[in-house]
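Shown next, in structure tokens, is the structure this report addresses.
Just one protein chain is left out here, and the rest sit where they should.
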Amino acid sequence: MIMVNIAGIIKDVGTTTQVKTGAWRTFIPDVTDKCTGCKICESFCPDGCIKVNPKTKKAEIDYDYCKGCLICENECPFKAITSKMENK
Amino acid sequence: MKEIRVHGRGGMGAVTSAQVLAIAAFKDGKQTQAFPFFGVARRGSPVEAYCRIDKNFIRVRQQVSEPDYVLILDKSLVDAVDVLKGVNKDSIIIINSAETIKLKTKAKVYHVDASKIALDIFGKNLVNTPILGAFVKATGEVSLDSLNKTIIERFSENIAKQNIEAIKRAYDECSE
Partner (left out) sequence: MVLTVLEGSRAVAEAVRACRPDVVAAYPITPQTHIVQELANMNADGTLKSKHIEVESEFSAISAATGASAAGSRAYTASCSQGLALMHEVLFATAGMRLPVVMNIVNRSLAAPINIWNDQQDSISQRDAGWIQLYAETNQEAVDLTIQAFKIAEDKKVLLPIMVCLDGFFLSHTIEPVDMPDQKGVDKFLPKYNPTHAYLDPERPMTQGPFAFPRPYAELRKDLSDTIDASKDTIKKVSSDFKKQFGRQMGDGLTESYNLKGKKIAIITIGSLGGTVKEASDRKGDFGLLRLISFRPFPKVEIIKALKGIETVIVLEKNISLGTSNGAIFDEVRSALYAEKDRPKVIGYVAGIGGTEVTVNDVIKVVDKSKKQKDGEIGWLMGEP
């Protein structure tokens, strides 16, 4: 990227969402039936890509952005999140 | 001078790979240099690290643009970044993959399932040192003996033992 305008001011904001960081994953987390919808994973996810679906009361992972850090798996008190190596 | 480029992802230890290679080559009596891509590395993002090996003291400090050897710690990087940049027909590429990978290059491509080796031995996907076993096999640029000595110096006893086992397996299992 070359910034040629005055002071490199960025007026096109929120462009981070264009970077689909899901490609960075080595391990992929999976939410199993044990999920109680407690939202702990939601609050711990450093990328904000887990949301508990209000209808199903289950956590859902946005794999477009999930980097596979597995903090969710580590934090889940119900062992409801499992992970495996992703075959890309 | 031999120039090595390591492709990894933030947190995989690409810098450690380059550093361990440099120290091992130094133990073989050569002059060496290793440095990371000077960036803001985030866990999981594509990163690079570099290593140079030569008879004389290495004065150039630019990033490696025409590598003799390329180490790829994660095969998904093949689609994400230009791992073949500056590679020529005499280059050697070593990739962490269970099966042969077709790359658009005349360079020799070796593969080793370093992830499986790492999961078997460490229980974690730590491929940055195991893959160096494959590097030794494919290039002969550093000796296995010096590599193991470097590992013993750098890690605590048990971890060093596991690493040496992983390096040996990667050395044996690496193929074209």
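Order of writing sets the chain letters: A and B. Residues in each chain are counted from 1.
Just so it is clear, contacts are C-beta pairs under 8 Å (C-beta built on N, C-alpha and C of every residue); 3 or more make two chains touch, one makes a residue touch a chain.
A quick note: this is a predicted structure, and the numbers were derived from the prediction, not measured.
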Hidden partner chain, residues of chain A it touches: 2-3, 7-8
Positions on chain B where the hidden chain makes contact: 19, 22-23, 26, 31-36, 38, 40, 57-63
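Here is the rule we go by: only the chains that are shown with their structure count from here on.
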Centre-to-centre distance between chain B and chain A (centres being mean Cα positions), rounded to whole Å: 29
Complex contact set, residues of chain A against chain B: 21, 23-27, 67-69, 85, 88
Residues on chain B engaged by chain A in the complex (per definition of touch): 9, 12, 43-46, 74-76, 79-80, 115, 119, 125
